[in-house]
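Let me begin by handing over the structure; questions about it come next.
Left out: one protein chain. Kept in place: all the others.
Up next is chain A:
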């Protein structure tokens, strides 16, 4: 079935040979988005513009002049990237109705290569959260909640009300993007990763989540959370696809001065068979409190996999790991306090009706526009930035950041090529359980394994590894050296091949699209 094709090189070949047309592909994806609406993965579906882009792509294929491998490929973009003419909300009341006047650089790059933008995906408000549950458009549901694998293991065969309360979260904050890729509504999606926001939902939704090195991909047009840590993230169904997306997005952008100026050469991943030249580090501090025994076992099994294949596997130490979440908390809230200052109602976004004074209008606008999570972080951030607290908290956190980054440097200098660690502490939680704790507590718990890579600016990728006892995906992550994405992805691809993660069996989807899939089966067998 075309939609299930992880290897976009297969789809691209199909498009080139005319076995399927861009408009057919686009229409199928749009139909699937409609039939999976209950997932709440999309905030905006750009149906008209997507079909137009697909038609233009079709013309190019007819002439035998596709723009490249991404021409005609349906993709989705997290709703914190600016998209010209399309509403960009960041899942917040503050930006409801805001129509971007420009495209983020990464969006423009995708469009320039003929990709078809299906829509904007759901997230936690302003990308703050680890569940994709705190946006104004409601929570995103993990497609695996409706999979045969999960239902067999976890859902009692009784009333629909049990079904209603048995759905699990996607993780966050790029949950909508992860769900969109996982449910086959698009071939790839853009997310963002500040503390793990791409890797966390990737792990929970059984897809590949790549966090590139800070400075490799432009942040121009990505509504900023933490300027020194944000990166655009890539979500795909396989590592090869992530490499393709990376190839089309990476490189210096004059509009983002924090992108490095080195030439970036897109690469194709080798089909590595001999892993023995690699040294894999197992950071012992990532055996964090709360790590489920299941994931611990999978992590151990993965380490053995490498060992048995001849790679050098060593235990390493990143001694400041336990302070990384606190450090992140201070730096994140401080930068957030600064970045959120732009939302005052004057130039764009929500504006309160209060007219007494500028300050009262700003205050009311921000009270009405931001949710508790955002407001809480702004206030905390401002506290840490007060003159009397600046040295004690903000500068201190910056020093600890250096210690954390140095920990990684030391390990890589000692000869380790790639670090192997879990991405999350457990498999996806039931929504009803997840919301028992507040956002800050959850984020502090869930970010623990992912955010150190953001602090050090290193590339990291979560690869779906196996299903848990509940029938839900578990991912493991690889962390690499700065700007060594080729090496990182090569190892990730090798691992992906070894584990053979199962394809999701979505029953709801089958019910609605039986005809479509059958038709495809016959054309491609």
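A few notes on this one:
Going forward, a residue touches a chain if its C-beta (ideal position, glycine included) is under 8 Å from a C-beta of that chain, and two chains touch if they have at least 3 such contacts; residues count from 1.
Please note the rule applied: contacts and distances are computed from a predicted model.
The chain absent from the displayed complex carries the UniProt protein name "GATC amidotransferase", chosen from "GATC amidotransferase", "General transcription factor IIH subunit 1", "Proteasome maturation protein" or "Cytochrome c oxidase subunit 6C".
Annotation: of A:42, A:146 or A:214, A:214 touches the absent chain (contact as defined above). Which of A:69, A:168, A:205 or A:400 touches the hidden chain is settled by the complete complex: it is A:400. In the complete complex, the hidden chain is touched by one of A:108, A:121 or A:380, namely A:380.
Looking at A:360, A:414, A:432 or A:498, the residue that reaches the missing chain in the full complex is A:360.
Note that of A:76, A:140 or A:327, the residue touching the chain absent from this view is A:327. In the full complex, chain A touches the hidden chain at residues 98-99, 101, 214-215, 228, 252, 254, 257-261, 320, 323, 326-327, 329-330, 333, 337, 344-349, 351, 354-363, 366-367, 370, 372, 375-376, 378-380, 382-384, 386, 392-393, 395-403, 405, 438, 440, 444, 456-457, 482.
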